[in-house]
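Omission of a single protein chain aside, the complex is shown with its protein chains in their original locations.
Right after this comes chain A.
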Amino acid sequence: MSVRTLQGKRRWVALGGCLLWLAFTLFPLYWVAITSFKTPIAVVGGPTYLPFVDFEPVLTAWNELLSGERGAFYNTFIASLIVSLSAAVLATFIGAMAAYALVRFTFRFRLLSALIFVVVAFGGFLLGRNVLGYGQGISLIYSFFAALALAVISSRFRLPGPELGNNDIVFWFVSQRMFPPIVAAFALYLMYTEVGKLGFKLVDSYVGLTFAYIAFSLPIVIWLMRDFFEALPVEVEEAAMVDNVPSWRIFFGIVLPMSKPGLIATFMITLAFVWNEFLFALFLTSSKWQTLPILVAGQNSQRGDEWWSISAAALVAIIPMMIMAGILSRLMRSGLLVGAIK
């Protein structure tokens, strides 16, 4: 028995508090579940609480939803599933690689190289758009690659100015989350439209939406995975290095299998984020790749106060994540999330 275990009366006070909070947490979920089984008359007639006692449960709302009367439900569900699964898998994988590099390798570059990138990207874009008269898409692509090339080349030379390292890169990744999403979403929509004019359809497409979600999940993935990798014992890798095992095999053969719990936890957090995301889906999709949150929000504006059908639609968005929660908490119990934050 741990020294930190509560004794006597305190234990019951804590239990009471927890029960109270559990009731507060679960009541809304219970409410949405029973409302989806009510008839319209039962909903309008005032609150009722217990199925079979207060009201007779019916399947009207679910039949309507599943038969497609309330919008292209299957299509949306599948689109949501494909986009969030692939975005979460790819983001976790790419982010884990970057996080590993940031933990185990040394990166050094001058602040000046970063400044060159920003200045050339800005200047090239403005030059291309306003002076040379290219479209926004073309000037963006040109200036981006020119900036990237110049920044990489400049880092080969010994430049003056302060030197940046791994922590600065991590900070830069994480700081991407501070930009107001509304502007990012709208600017991304413009960018996709411009690229669309060049022949690549990105708005309302699988590639466009998934790519956006990968980019916006990467900061969190890198932040979480970095802590997981830091907690790994470095000795195993050192032993492998002595045997001249190449770095990529150390990563794929040793490090990834060892950090499977961290990868799973990160994957689930990313999956929940993508599954529930509203703003980007609102801007970047219109019909074919529309996701569930958009469909759920649409129920409200189209149908007014038809709570029974809104509840059923909301539940479809909620239930897959509930299953996730079950798995996540099972992983948590085994102390797998402990390494995530120190």
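By our rule, a contact is a pair of C-beta atoms (placed from the backbone, for glycine too) under 8 Å apart; a residue touches a chain by one contact, two chains touch by 3 or more; residues count from 1.
We adopt the following convention: contacts and distances are computed from a predicted model.
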Omitted chain (choose from "Helix-turn-helix transcriptional regulator", "Putative zinc-finger domain-containing protein", "ABC transporter permease y4oQ" or "Nitrate reductase gamma subunit") - UniProt protein name: "ABC transporter permease y4oQ"
From A:L65, A:L218 or A:L232, residue that would touch the chain that is not displayed: A:L218
Touching the absent chain when the full complex is considered, from A:R177, A:K201, A:K260 or A:K288: A:R177
Residue in contact with the excluded chain [from A:A88, A:L164, A:L263 or A:I310]: A:I310
Candidates A:L66, A:L111, A:L159 or A:L190 - the one touching the absent chain: A:L190
Hidden partner interface residues of chain A, rising order: 2-6, 10-11, 14-15, 17-18, 21-22, 24-26, 28-29, 31-32, 35, 43-44, 46-47, 49, 94-95, 97-98, 100-107, 121-122, 125-126, 136, 140, 144, 148, 166, 169, 173, 176-184, 186-188, 190-191, 211-212, 214-216, 218-219, 222, 234, 241, 246-248, 251, 272, 275-276, 278-279, 292-293, 296-297, 299-300, 305, 307, 310-311, 314, 317-318, 321-322, 324-326, 328-329, 332-333, 335, 337-338, 340-342
